[in-house]
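Certain chains of the assembly are absent from this excerpt, and the rest are unmoved.
Each chain carries a letter (A and B) given by its place in the written order, and its residues are counted from 1.
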């Protein structure tokens, strides 16, 4: 996620350099031909106006859709933060609520709380790695027993496996008296929420924005940039400022190219890029909040933006 | 679902060939008549501008609606993936949670788990066939007993029948002690979710986008393409580049025809076409995740895109 307010012009140019260079070449060519008095290449400006408005429909549609995807992804991870906190609170208060009962064993209960909460943290980290298709699963070793970690590395859908493991732990605790009554019933509500968030993130990850909108936006953008200097040179030539067709074409092409690109970079929010939803920072937030609820004093430092980007 | 980023120009032409040919004929005719100095056929360009903007309202509306339908269909199937996983987890952890009880029979419980999870998988496949109106129900034979399969083939709404069957199995398990307590209560939540997803998919399948928007979009597109060269020829003639009216008309008609078609192909997401929501791939994901939760090692291979398309 980009946090800084002003962008590096070189980086911005980098994003649209192909479009700029294309536009520069075409507009220079148009101007040179026109200077040789071949005015028959001039098209009416209305051509650009009508193509520009058709392009605008696609660009507006795409910006809305890709922002919608990004924001949905952010909202899903906001929900993961919430449900992780709620689940951790339930684990802690439910386990403690049985402390007055006959079969209460303090050590068993404390280790259950720690194990379950660390499992929640591990799940969030695992979903992050799963979505970004990263392979450093050893990050999860600290949160799991070595047996659990071994089984995890052998499973294909790792967050789903951790869900199953959390479910099993809950019913084990129900049967040995660490939990009781309707505790599992209520905790299921949060497991369910987390599972739904995972599935929705996978949906965004695995389903690109319909390719048609991507392909034709690019195609029409180039068609527009190609015809633009032809439809400008007539007016500019008549006003005897023909050479200005080059900067003006560049500015307009730059604006439309940026409009099209801005949508593109937000389309896929889980790619380990600067425009990602900041999964790493969100995982650290979850870890900090959950460890604090367990009573840990030694919390990991919150994520700081690096050069204006938060990962 | 299309995964490849660049399209085959011939295929693209195939989608809009009727519009292109229509536009080519009209613009050639207009140019020829104009060349015979019959300039009275030239219309002001404003005609095209005003018709184009009216057409744009319809096209933008249709793109939004049809993309909305496609994305809703994808989201519903995302929900089916989630609820299938959750239901499978509940089946497994609930059944196992009774392993300490007196009337626990390991074999009965294990076969209940396998039967129920396979029934979930069968349901997903059945919904896929049901929505795509395909007839190869024999695909489901491996997941069901032969009695069940026979009854299934005689029922008219097959996914609904499988739902009823899952419900019956749960209450049978409740009564013989395989399940107990509030297990059925919680599993009902996921059966309910799956039933709602099925109904919503059927709604999209059975209700086309309002035909008015389809018919009048096509009608106005042809009206626009018909008048376009007449309203261009005036300016082009004056600038003595009359022959350019043909390629320019073609480009603009192509852009508007594509704008109209892009919406059309996404309207119906369950037709076994390349623009479908990839139901086959999603069913395989469900099968892989659910079988892994059961402990199966021999999972079906994940679906791979074929020539850039995922079915």
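By our rule, a contact is a pair of C-beta atoms (placed from the backbone, for glycine too) under 8 Å apart; a residue touches a chain by one contact, two chains touch by 3 or more.
Quantities reported herein were computed from a predicted structural model and do not represent experimental measurements.
S.K.: 2 identical chains shown; how many in the complete assembly?
M.R.: Altogether, the complex is made of 5 copies.
The rule is simple: only the chains that are shown with their structure count from here on.
S.K.: Tell me the angle, as a multiple of 5 degrees, of the rotation that maps chain A onto chain B over the C-alpha atoms.
M.R.: That pair's rotation angle lands at 70 degrees.
S.K.: Distance between chain A and chain B based on Cα centroids, please, to the nearest Å.
M.R.: 24
S.K.: Give the list of chain B residues in touch with chain A in this complex.
M.R.: Residues 1-7, 45, 48-49, 52-53, 56, 59-60, 63-64, 67, 70, 74-75, 78-79, 81-82, 85-86, 89-90, 92-94, 96-97, 100, 182, 186, 189, 232, 235-236, 239-241, 244, 248, 251-252, 255-256, 258-259, 262, 265-266, 275, 288-289, 292-293, 299.
S.K.: Given the complex with chain B, which residues does chain A contribute to the contact?
M.R.: Touching chain B: residues 40-44, 46-47, 49-51, 53-54, 57-58, 61, 65, 155-157, 160-161, 163-164, 167-168, 170-171, 174-175, 182, 185, 188, 191-192, 195-196, 198-200, 202-203, 207-208, 210-216, 220, 223, 227, 234 of chain A.
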